[in-house]
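What follows is a single structure, written as structure tokens, with notes after it.
Here the complex is missing a single protein chain, while all its other protein chains stay put.
Let's look at subunit A:
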Amino acid sequence: MRPEFASPSSSSSSSADRRLNALVRHLATASMVSQTAVAFSPTSGFHGDSVFSHVVRAPEDPILGVTVAYNKDPSPVGAYRTEEGKPLVLNVVRKAEQMLLNDKSRVKEYLPIVGIAEFNKLSAKLIFGADSPAIRENRVTTVQYLSGTGSLRVGAEFLARHYHQKTIYIPQPTWGNHPKVFTLAGLSVKTYRYYDPTTRGMNFQGLLEDLGSAPSGSIVLLHACAHNPTGVDPTLQQWEQIRQLMRSKALLPFFDSAYQGFASGNLDEDAQSIRMFVADGGECFVAQSYAKNMGLYGECVGALSVVCRAADVASKVESQLKLVIRPMFSNPPIHGASIVVTILKDSNMFNEWTIELKAMADRIISMRKQLFDALRARGTPGDWSHIIKQIGMFTFTGLNSKQVEFMTREYHIYMTSDGRISMAGLSSKTVPHLADAIHDAVTRMS
């Protein structure tokens, strides 16, 4: 039954007619199989063609998609696991939450666009050091955002709008989500050499060459510590060389700090690279995340700091950051940031936190040692010392995608196809199994 349509000039028809027509169309649709009737346009929303029919299915996220494929055992996603293979909520976090719950004066009113003021102050102190001249001179603006990603995105959007150089150089390789964060923010992305697969260490010469040939003023993404995915960090001497080179070319540093305290076990040590840059009086961007070091992953807590040359510039920058945030999500979520404040401002809780943090870092370092020893014991061909030289949650094993596929098929070990494994997901019990798998993969597949 073909529907009778009211013509566009039917505005003179009664509302009853219009209602009837609408009803007729509705009934007609129900009995129609998607025909391209004259009256229906391809944009029709009826049970025929969807207006979204041209929307294709997006591929699964290469990192989070691995978790989707596998839901039992320790996840290869960068999330810490205990020796028993379980996620960990820090004791000090539970304590903080109890304190927050007991505080009857707490409300859930909208936070300011830039988040909790105390959180911002404490986060800046944590990363730059309490005695940082940049903080003393009010040259830092720190704003609360949605964990590391959110902070990177907002910083990048700001740069795309207000900075004269729209290119960011990212290390090769880098966290899988980095390129999209920057391109969608409006920056163009180039890479600089970073990892040397033959040594499974740094390609420092390549790094210096590539940064050296970058146009003056370009933005450079730096992993503050515990490089993701390789686990390969510059030495302090190398950091100093990088700093000098960058300052001589006026390259703008954008630090991604997702592992402060989690890499070495020491908060100050893991912030040294950043503090070195700030000490020379120059400007930089820093994205901080509390996902790993406080185990607050899903609470999405982070901060973006912009260190400026002058206090008035910092406050102008802050005002412009607010313009980026308001149409994105208005203001940040309160829960995770409140936990952070509770912990950072109380010296006892802060100490408790550093102890739990060190325990996590130490466990990962011990897993590295165990895996290295296990491979040596099996006589697995190759030099595996990079496993103990690399730092942080991840190890770039050096395994190729065929070997990775093999390990998944034969040993049910899930890891990203670039050969990255999450050390945080290992335990003494599972190390032998992994060592067997690596050994098998290396000897049987090349």
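Note that a contact is a pair of C-beta atoms (placed from the backbone, for glycine too) under 8 Å apart; a residue touches a chain by one contact, two chains touch by 3 or more; residues count from 1.
What we mean here is this: contacts and distances are computed from a predicted model.
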### Query
Quick one: the chain not pictured, UniProt calls it what, "ACOX2 oxidase", "Aspartate aminotransferase", "Cdc23 domain-containing protein" or "Large ribosomal subunit protein uL23m"?
"Aspartate aminotransferase"
### Task
Looking beyond the chains shown, say which of A:G129, A:G155, A:G265 or A:G336 touches the absent one.
A:G336
#### Entry: Residue among A:G129, A:G150, A:G231 or A:G392 touching the omitted chain
A:G150
## Note on the structure
Given A:K125, A:K166, A:K190 or A:K249, the residue that touches the chain left out of view is A:K249
### Message
To test your reading of the contact rule: which positions on subunit A touch the chain that is missing from view?
### Response
5-6, 8, 11, 15, 18-19, 21-22, 25-26, 29-30, 41, 43-58, 61, 64, 68, 77, 79, 86-89, 93-94, 97-98, 101, 106-113, 133, 137, 146-150, 153, 162-164, 177, 180-181, 183-184, 216-217, 243-244, 247-250, 252, 280-283, 291, 295-300, 306, 308-310, 313, 315-317, 319-320, 322-324, 326-336
